[in-house]
Every structure is written in structure tokens, then in C-alpha cells.
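Here the complex is missing a single protein chain, while all its other protein chains stay put.
Let's look at chain A:
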């Protein structure tokens, strides 16, 4: 066993913090993104509920947030964080900027996935007398499923990257461990270890994502 210079409990805590941040923000972000992407697809100029105003507003908000680098976004929305979770620092406080970061990102990816669904399917749904909600629930989302899973996979990997910066507001996590112990204390073995862990983590997520995406697509 290589000596990493930090207690095992510290390593486990960091891993837990990263997993917590990634999956909670992913869950909330996905819900928001599904909603927003559906709104974008339905209201876009070729959509079945064409609405210029709603489309332009949502589209602009998504673009604006996507323009801000995460490290800046995090400190920029500190007042919002304070309002929502009652504190500006810590792992839970990091969830707010992570959600704000990932939701528009996933919205864009989901929008593309849903737009890939053959227009004829929507027409068939309308001809069957489906309501707008039913069109989304029974036609658009199931048909886009394979592509949506890949989008979530890409989003998850993006989130892992973002959590490394969350150390800046005291959120901890694997990235923070690498910076404070590995970089600042010149602990190269620890740095290497965290990098390997992150690579394994990202590879596993991509593999799992590909597996499920192929599974729902390949019939």
C-alpha cells in the first residue's frame, strides 16, 4: 500500500462529498432541464405550441448562464445560495451553483435529443388525439430516451469537473483534496491517486451510460 499522507477517513469523506454533490445536483438539474428542454422544443418556431416570447426568454436565460464560467458563477450567486440553503459555504451550499450550472447545460443537450425525434411521430400522436402532455409523456421522451441517457452521462462528467472547483467555497470533495493536500503540500502520490480515481470514475460513468443507451436503442 502506498503511503498517501492523509488518513483513509479523509479520503472516504472526500469521495462521499463528491458523490453527494454530483448526484444531488444531477437529480435536481435533470428535473429542471427536462422541463426547460420540453418548453424549448414545444415553443420553438417549428414546435407544436409555437410561442416566440417564452422561447426567446428561456433560450436567452440558458445562453446567459452557460456563458459564465463555473468558478465565477459560484461566487456570483452567493447571495442566492445564502437565501436558499442559509449558508454560503460547505458541501450543501455548493449544490446551488452546481444546479444552476448543470441545468442549462443539460437543457441544451436534452433539447437536441428531443429535436432528433422524427416529426412524423408527433404528427401520429396528434392524429391519435393526444394532449400536449401526452405527446411529451408517451411519444417525445420515450423516443428520445437513448439519446437522453447519453446526455445525462455527458452532464454527469461535466459535473465531476465542476465539483473540483467547489472547494473554493469549502465544499470539499476529491478535487479539493487534490488541491489542498496534493498541490499545496507537494504530495505527488496523493495527486496521482486522485487523478486515477477520477479517471476510473469518469470511465465507469461513460461505460454505464453507453450500456443503457445502447440497451434502449437496440431492439
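The rule is short, and it goes like this: contacts are C-beta pairs under 8 Å (C-beta built on N, C-alpha and C of every residue); 3 or more make two chains touch, one makes a residue touch a chain; residues count from 1.
Quick note on the criterion: contacts and distances are computed from a predicted model.
The complex includes a chain that is not drawn, and of the options "D-methionine transport system ATP-binding protein", "CocE/NonD family hydrolase", "ABC transporter permease" or "Thiolase family protein" the UniProt name matching it is "D-methionine transport system ATP-binding protein". Of the listed residues A:60, A:87, A:118 or A:210, the one in contact with the hidden chain in the full complex is A:118. From the set A:55, A:70, A:105 or A:139, the residue in touch with the chain omitted from the display is A:139, counting the whole complex. For chain A, the residues in touch with the chain missing from this view are 118, 120-121, 123-124, 126-131, 134, 138-139, 142-143, 145-146, 216-217, 219.
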